[in-house]
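The complex appears here minus one protein chain, its other protein chains still in place.
Naming follows writing order (A, B and C), and every chain is counted from residue 1.
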């Protein structure tokens, strides 16, 4: 519709959007938790299991060669999608969480020591917070926090005092899954590098929604999840610069990641195999490749444009709702399509429950960001998030649903106003 | 056919068995690497992605409730399948390899110290060897090996000297993926416990093929892969006794595994969530539940019976092949349906290549068991492995293929005889 | 499942105008319960008269279900003996797990929460105050405020 992007045509590609909930058409506004999947991705899975399912790598027969070729082809697709210098710097893991933990174990243990510092932000998802807390505890290092201002932006002035010669790693999200804020990661990378620190970018909420170029960003590590970018559950990606992968110790030990195993010691295969122990999630990796193809067909610039206009539309409407408090920046250009809010007199869980009765799926809770909740002094928020298949009509439904929640809790709302 | 088990009916359930390779019908004899999938498992994936795909746990809307219920239902099915005392002792991971590495990190670091001992066998898959080698190196512990005799059986007499008061863990495979040997794990568990050692059983090759009862076996940990038991790639299982899970530190940090996250420290959810950080592989876990349903319908006793008779048939035929050396026991009752061999004058890779030209898929190589290869003084073996959908006709095709390989390498074979 | 099954008027009433809310000047039992995953927090205060719960009060923050359940609980338990409290609590838990239980007549308010059993994710909201009270009673001898985390 808007920007020459035909959202109705896109919707045709997503069979789940025909589902009825309580007899009403599904309005899915929880893509930040997990996205829906186009038919092409589902077909890819079926095709794999019905035509060429076999274990990959070193099977000298046709099915295994086909599976291996498709698996490695998906790696090349993912590499191109984020403009990685080569497929070898793409490691397939389960999800963003595992990607970050891989860095914690395979890089962190050798590179973060006593009194070293790790810098993260207050808006990090638990998956980009707890691993560093644990690493800091294990290594006697210090975990430092970059604070967030009232508008939902990183207080970058703080960087000057927070980054020191002892900073080994800065781990920061590209787009916040609560505030929607797009963080200026390129600048943070530059400042980190000046102090000799590496920088990990949690791109779980950016890679699915906007063009991302790791070489331009110059980050050292980048993590994201396939299931949030129209791919299947069970596959995530770690990108790392090649020389880092080469120097890192392995993470899990087992089949495929070895070169030579002797009784008392072993040598390792080169990356990416070094970090992919055991039988990988072959079908889902290949289907992630199909998701990347699909996103490329939509065009990531257009996806971003569509979400931008939808977010603008939603913010305009939410601004009019009495008693609604929105978290994060009001300018759509500086944020992704994730909108968190609370309502006076109606608890977020009750909002989500009432919206569900209208077949509208949003999330309520701490969104794996308890420290950020504490920062804003709320126990939970309601959160709607958009993707390429969402429409302005669905935003209208959301607003109607919010009004309904306020009606159900009429007295409570009045009392609290 | 045999034993009232209708293998032709079973084959109808596996769409891939209709595939043609080089214009010939596929003969898939590599199920030990990964199994094929019945239509019910494929349908489960499609059903999930087209009807109720949503992130699990704490999403207060219908799709998320459905996904959560199906996800936890799969956990309960898997628990019943191996007779675990409760669903809470089932942890979903990617594969056997991750299950074993989880024990290495979450149990091993706190429970294996300097001069402690870990006992494994010479027939272990790299996935049940490299993690312990790495743990031993990290902790200054000693890795000991139980040897294998010429017939392919563990030399259990050695246990008396190998297990000591310092043994913290015995890690042993239930069924060897090269020799087929079924190891007497129940007895090993008993002897390990007498010395206060825990016992981990690598059940990657047993759970798919025979009834397994963890309470009867009394093992402390048990690991297996969904993709080898008709389930999708990307999901594996760790079973552990509840009190162990409770005492263990978490493995990966991130979403879902926490209770409360503060800036400087966190508390953990109870098992199984404590060990399932981040968005799980929802679709594949649910499909693994469908695979368990399917296997239950076949009946694990019947599956075992069918493979037993097929293995007997194969061994009888292989015994007649001149210049063929088989590894592992000759009595089918004491082994699974995995048959490894070498041929005089024809390298295993060349055997596999020639069999592929007949659409027969077998594996050739070290099968992730380099130390075992060295034990038998071979660089590689050829391996055929059977499952519920294989037939005697396919075994005949294998034997014909072996003869063809010998014909192609006619002179070489003669020379070496 | 109808929304009305969950948000019955009586529940909304308790949420909007809770009974027995606030900390009493003195309490024999002080317990706080939290569900960090929801962000819900509830405090339960009991003034004892021997075996009897002379007064039950609560405070905290949470969703409609958890606060209404706390309010109702405080009402129905006032004046009950500890044994009776245990009995009623077991009945209530059974009801929340979908069992068909017969509540004593004077407790029919609690019936209003029956619909919660159809919303598995909200059951823990309804149980938060009860679990907290139970924990307080079990640790009566602690001589201080006790706390419990549930999820």
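Quick notes
As a working rule, a contact is a pair of C-beta atoms (placed from the backbone, for glycine too) under 8 Å apart; a residue touches a chain by one contact, two chains touch by 3 or more.
Computed from a prediction, not measured in an experiment: that's the story for all the values here.
Put simply, the missing chain touches A, B once the whole complex is considered.
Here one chain is not drawn; of A:46, A:244 or A:269, the residue touching it is A:269. Note on the undisplayed chain: of the listed residues B:29, B:99, B:380 or B:398, the one touching it is B:380.
The omitted chain makes contact with subunit A at the following residues, 58, 60, 65, 69, 259-260, 267, 269.
Take subunit B: the residues that touch the chain left off the picture are 22, 347-350, 353-354, 357, 365-366, 370, 373, 378-380, 408-409, 411-412, 415.
Going forward, only the chains that are shown with their structure count from here on.
Centres computed as Cα averages put subunit A at a distance of 32 Å from subunit B. Rounded to whole angstrom units, the spacing between the C-alpha centres of subunit B and subunit C is 48.
For subunit C, the set of residues touching two or more other chains reads 36-37, 122. Multi-chain contact residues of subunit B, defined as those touching 2 or more other chains: 58, 60, 260.
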